[in-house]
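Have a look at this one.
In this view, the complex is presented without one of its protein chains, the others remaining in place.
Per-chain residue numbering starts at 1, and chain names A and B are given in the order in which the chains are listed.
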Amino acid sequence: MKASNAKRRYLTQRVAISVLAVSLALVVIPVIGIIIYMIANGYSSLSWEFLTASPSQAGKAGGILPAILGTVYLMLGTILFALPIGVMAGIYLSEYTRANWLTRLINMAIVNLAGVPSIVFGLFGLAVFVLGLNLGMSLLAASLTLAAQALAMTITTSREAIMAVPKEYREGSLAIGVSRWQTIRHVVLPQAAPGILTGAILAMSRAAGETAPIIVVGAAFLVGGLPGSPFDRFMALPYHLYTVSAHIPGMPSEIKWGVALVLIAMVLLFNILAGIVRIKTRKR
Amino acid sequence: MTIGNLVTLKTDPANTRAAEDGHCLRLQQVNLYYGDFHAVKDVSLDIGARSITAIIGPSGCGKSSMLRLFNRMNDLIPSARVEGLVEFDGVDIYQSGIDVVELRKRVGMVFQKPNPFPMSIYDNVAFGPRRHGIRNKRILDEIVEKSLIQAAIWDEVKDKLGQSGLSISGGQQQRLCIARVLAVEPEVILMDEPCSALDPIATLKIEDLMRILSTNYTIVIVTHNMQQAARVSDMTAFLMVGEDRAGMLVEYAHTNEIFTNPKNKKTEDYITGRFG
Partner (left out) sequence: MINMFPSLKKGIGKTASLTSPRPRWGERIIEKLILFNGILAIAVLLGVFFILLRQGIPALIETPFYSFLFGTHWYPVSDPPTFGILPFFVATMWVTVISTVLAVPIGVGAAIFLAEVAPRKVADAVKPVVELLSGFPSVVMGFIGLVLLSPWVQNTLGLSSGLCGVTAGIMLAMMSLPIIVSVSEDALRAVPDEFRQAAYGLGSTRWEVIWHVCVPSALSGISAAIMLGIGRAIGETMTVLMVAGGALALPGLPTDPMMPMTAAIASGIGNAVQGGPQYHALFAIGLILFILTLFVNLIAARILDRQRRKFAAG
């Protein structure tokens, strides 16, 4: 009787743990599958021309250079606005405010803003940057929109990186008559830099893949030539992928896979970069 | 406060360290609160220039809090509040308009846990002077060397100035931190249990160093180690927690007297190890 009870308990355990293992497999295998499938299908379309030429025949031939460049500009524009504001806001929140109801409210706002749907930021950008500031459907308006969205992330990561710097370092500096700002500048920020950098890279990677907001603020499927100024309309990889896969009938499938592969390569490259920075710092 | 005191501040402190009556730091009827908590109660004492004053007492009696009054490190705690008069060189350092940065430059502090910055030994020592505007490499070299010599660590690190300040032993780190303070040429060095994280040999080295430094600096040291207070200090202040849990000064006298002929029964009990 006792023996069979123990047997049953171990059988239950074996079944349960197998179910758990299957769950994990269900998470991991599709990811790997998608990546392999994407490489296998998109690889053939990756050519020098594909990466360096402009599209022709309504995107059915030629390359995707304007879309790649547009995305690069968007990433740079986003980080240009989101990083300095985010870092300074992070410094402000961690070093210059005291814990009270207002800081708690601000922290809550930031945490929750990270969860606001990206399409809502698109609406914000449309109302404020495209129409309100009259920037039009431009690279600049799109960058500002994506930056507004990235702010929650850059503030959070900067603040956390700054707060992770041990207070002993601050005390050691203040105790020899170094002012608060100099302490931040020369002791705290160098220590927090890798964390801030990781956040910045992830924010850029996200900006590269973000589609919904730039639909709202006016990415274009095809524009003649490369973007010349921040006030030009622009193409972007994710929007290009959306259009070629969902809106253009008769689009050759290599082109779709090629665009998807280039986009995911860019995004993942930045994710991996962030991972490397994080691992390197953890070791130190 | 007289005008005379203000004038002395502007002259070279090497010649006029002490105020006219010889004291360097003074507490008068000082109370310190953290929010509702009364941390230091009604403390008055004068500390002479170029001497070592030890603050002893059981843990939690407000020793460190009292030490941090002298360079306003308590300012970093939002709820901290100070009442009474705290003077450095005859100046009330809690009056409005005090340059706290300047104050801390002249009243340096060494902490319980060695806290060298995660940068090279050289950069650690040069950190203060650089922040105060010295860029000239030759002068910096000179300051770094002098400070490390004064801190009695030069011989041990002179060949590895470029190595991380975290790569040396705990005792060396603490002397590096002392060198870091010396490099900005303070007048007072506050030490908050500087040896509590160190082994006996490293402790002795720091104590020797303190004796040498006291010929030129005013040193105030908080310690939970009575032997250490007896060994190094000229004056000793004994603090205890009162019934209301606030730290108060029980006795303040020459170290000899405190340890051989304490006036207060409580001091005697503590010294002889009956509690604490």
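Here is the rule we use: a residue touches a chain if its C-beta (ideal position, glycine included) is under 8 Å from a C-beta of that chain, and two chains touch if they have at least 3 such contacts.
No experiment lies behind these values; they were computed from the predicted model shown.
K.L.:
So one chain is hidden, and I want to know which residue out of A:Y73, A:F121 or A:F234 touches that hidden chain in the complete assembly.
P.N.:
The one listed residue touching the chain not shown is A:F121.
K.L.:
Out of A:I36, A:L80, A:V111 or A:L133, which is the one that touches the chain we can't see?
P.N.:
From the options A:I36, A:L80, A:V111 or A:L133, the contact with the absent chain belongs to A:V111.
K.L.:
Can you list, in ascending order, the chain B residues touching the missing chain?
P.N.:
6, 9-10, 12-14, 88-89, 91, 93, 95, 97-99, 101-103, 105-106, 129, 132-134, 136, 139-140, 142-143, 146, 149-150, 184-185, 212, 215-216
K.L.:
If the hidden chain were put back, which residues of chain A would touch it?
P.N.:
Where chain A meets the chain not shown: residues 9-10, 12-13, 16-17, 19-24, 26-28, 30-32, 34-35, 37, 84-86, 88-89, 91-93, 96-97, 106, 108-113, 115-124, 126-128, 131, 148, 151-152, 155, 179-182, 205, 208-212, 215-216, 238-239, 241-242, 245-246, 253, 256, 260, 263-264, 267-268, 271, 275.
Note that only the chains that are shown with their structure count from here on.
K.L.:
What residues on chain A touch chain B, complex-wise?
P.N.:
Of all residues in chain A, those touching chain B are 98-99, 166, 168-169, 171-179, 182, 186-187, 191.
K.L.:
Flag every residue of chain B that touches chain A in the complex, lowest number first.
P.N.:
On the chain B side, the touching residues are 71, 73, 76, 78, 101-106, 108-111, 113, 115-118, 127-128, 131-132, 177, 180-181, 183-184, 186.
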